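This is the structure I have questions about; it appears just below.
Here the complex is missing one protein chain, while the rest keep their positions.
Residue numbering begins at 1 within each chain, and the chains themselves are lettered A, B and C in the order written.
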């Protein structure tokens, strides 16, 4: 009862990693938006496995098909259903694991919650579930871009202990981001990140990372206090992405070490509108966008699936040594960039449409 | 349209800082729970201003009154309305600020969103709004404690750059926490924190901080993938608290620097049930509680209201120097401890009741 | 978990018939609406008992107080809490009934559902619960009137077997309706209705009735297919009012006896816009308003509380004869008129604000 996100622009995702496919239904999309599969496919392509030597060699073409809600290239205002068939529908690599819950995977918690779980792969806890989010996010982004001029760009700002310099002030684009397979737009840092990822793979291990996102041209006034404050919904959205462990906006955790006189963003006039000289707030005040760029960061843990042997126990508590044999990403952050963008878009478009109710 | 939180245990808060009062309505509370004002008042007392020399000397007794939903000391299963009258209902200190939006306050964004804002104080963006949350959270906590054995304890783990040692493994209680007015249960760190707060006040300045929370005895199986994963709802809940800038669960941002082999929590047998040897997951896997303590941290920025003069502009863009004259907290984290506990309780009780739908 | 109604304009009601009071919180009300208690009180006065010889002599002044969301006579866009204290807070008339569930009351079902119920009166199933709805509806009506020109007028069209002629085509106003204590604007029918009500009272009995409502100037385009079609939400709203047993829109049940060629509403040009020559549709097509008056009828059963002795059994199944001694309405429809109007207003304003999201 929680595969739906949003109040007015509502997305419902469905599908398991090894079932017939994955998808989403978008309800509440404004009518008369030009939309076709070609608007959605690019972000799915950025998300799919096998894009570079840094990711899993699994091939998933992830071709989306619009099942409803669009006619002659225009949205009808009715629910937009989208479906991406799974290529690999048969249980293969995972059969042995059924009695050995994988450490730091959701095998055990799904079993505890539902008394059953998908026999192959992560089922609904797999990153494959995010296909529906990315598809829905692409629609949200189109509305944001065309009707509000909003731009969302995310990138990899850390892999393991390799950190990129702060680029949030730069006019970063998605092509800048995609210039390197790590999706870090700082070339020097990108090289070191690539090395860190390959070293992890070499060691049959994995590594975590951080994604930074900037949302530009968000007008002042979006976000719904008190429980749907913009940062609160962004936090929910980001922590709903598999493998995430943290979210911070603006100054974040570092801001907690500052004094008020260092942290406050004084106002100034910017081209006829009130703006702020600094942006430690990260584009929100009191849960409402203030017209400055919305800047946030999301922490991803290292993927739980590693080739290295792990000492653990099976469901009866008998000691076992587990070695994963499948093909897996040593680091998810490059592929998670479009997922972060999608979830940000879902939060923003919902806030935008709700704000319209006050028109 | 966003002052309601929860799916089954639903809380709606209301009230502005200088209006007639603040409160909440709790819908979906199970019937036959023993409940009176005495169950709610203690957490309100921990939240109220004027508790120690470290906080604002404003006196607010914050006495809660149950208006409905309880008869003869038992809940009826019907909505529970609670009201706390405001002592100070008249606009006083703030009149001059109406044309000068206070830096890093929500004055300007409320104006941008609604075209109007409360003339005194923060209105709905004030920390006073959290009175309703704390009252509702006290009910949630009672259910969690009595029906599920769940215990929630939060404390101040950092003030400015003063950090307490990691106490998440200790059997911390609320009396431990309340032993020092900083609400840091480590005596040495507490002393240094108190000094940091007083130094900030001395400098007519303010300081941020971090709160750590632990939820014990949460059974495996709570949390609703994919959008209402337990960590996602906790993140939303925490980022909906005024002045928060970050949330992390388990290993958090630091976890992103680890390798999978260092980060994974191997399983082990714990008193007849499957547990984990380490808890970098922070008590959740795939959005579902795994039976280990749920551990998270919340970053608070320094309060925006400072006595120090600030250079900013008024709504017409004319340079002004702003000096706050009111009585304000130099650091909110000691008083925010019960708010964090309340929001955690609201997330957990909702997850618990929803999990019942699968019974 | 169901005392909240609406998606964008959300009302949460609270309070039992013999507790401290009843009220509502309205979330999502547009900002800058002129609002004071004086806008709300008149509909509460039309709802309260003791208005005429036809109703119960119980005196309840039902004075509403705004607790939040309004400052200097304008809404702030924040939740509007309203409270009406109960005059009679002590259990009196009802004590004997605790072991004898009253036939066709909700005593037994509340007990079955919650394992507990209010010891006095109907608690939450009492018509007193509708005070909060009427207060919220008055705000909704003000928005509809001032921002959209919408007018809602309901009246009593039947009491027992006394039926008024069809007045839906007449330009009926609330003063027309209030001209007679029955709230039937046809004087001859009103007289016969009054006689029927007094005869029922004389016989220590009660009688049912029907309310007809017309919503004028609703623009085409309101209503959210497929599950929140305008007629679907109206039906929910009306059947949520105590004592209702039926709802029909436009041609209603009688329409099921017609042929399509008799039932269809042909289009015509009306002052520059497309309208229909007839209105058997009742102002909606496919769940969406079509610009014609929205016309519907609501059936109310006779009040369950009667002085006449009733043979029934107690909770152990022992035969008993029950005689109500309190002061009760022999017919609820005159007082239910503002409740029907309020619920219609809540449905319409929510649909109006949602339609704005497509702007």
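Quick notes on this one:
The definition used in the following text is that a contact is a pair of C-beta atoms (placed from the backbone, for glycine too) under 8 Å apart; a residue touches a chain by one contact, two chains touch by 3 or more.
Since we're looking at a predicted model, the values are computed, not measured.
One chain of the complex is left out; on subunit B, the residues touching it are 7-8, 28, 30-31, 77-78, 225, 353-354, 356-359.
For subunit C, the residues touching the chain absent from view are 1-5, 7, 13, 101, 103-106, 108-110, 112-114, 122, 124-125, 129, 158, 160-161, 200, 203, 205-210, 220-229, 231-240, 242, 244-253, 255-269, 274, 276, 280-282, 284-291, 297, 299-306, 308, 310-313, 315, 317, 354-355, 357-358. Along subunit A, the points of touch with the absent chain fall at residues 1-4, 7-10, 12-16, 19-23, 25, 27-28, 31-32, 65-69, 71-72, 74-81, 83, 113-119, 123-124.
The working rule: only the chains that are shown with their structure count from here on.
Seen from the C-alpha centroid of subunit B, the farthest chain centroid is that of C.
Separation between the centroids of subunit B and subunit C, computed from CA atoms only, is 39 Å.
Per-chain CA centroids place subunit A at a distance of 46 Å from subunit C.
The geometric centre of subunit A is 26 Å away from that of subunit B, both derived from CA atoms.
Contacts with at least two other chains are made by residues 1-4, 7, 13, 113-114, 124 of subunit B.
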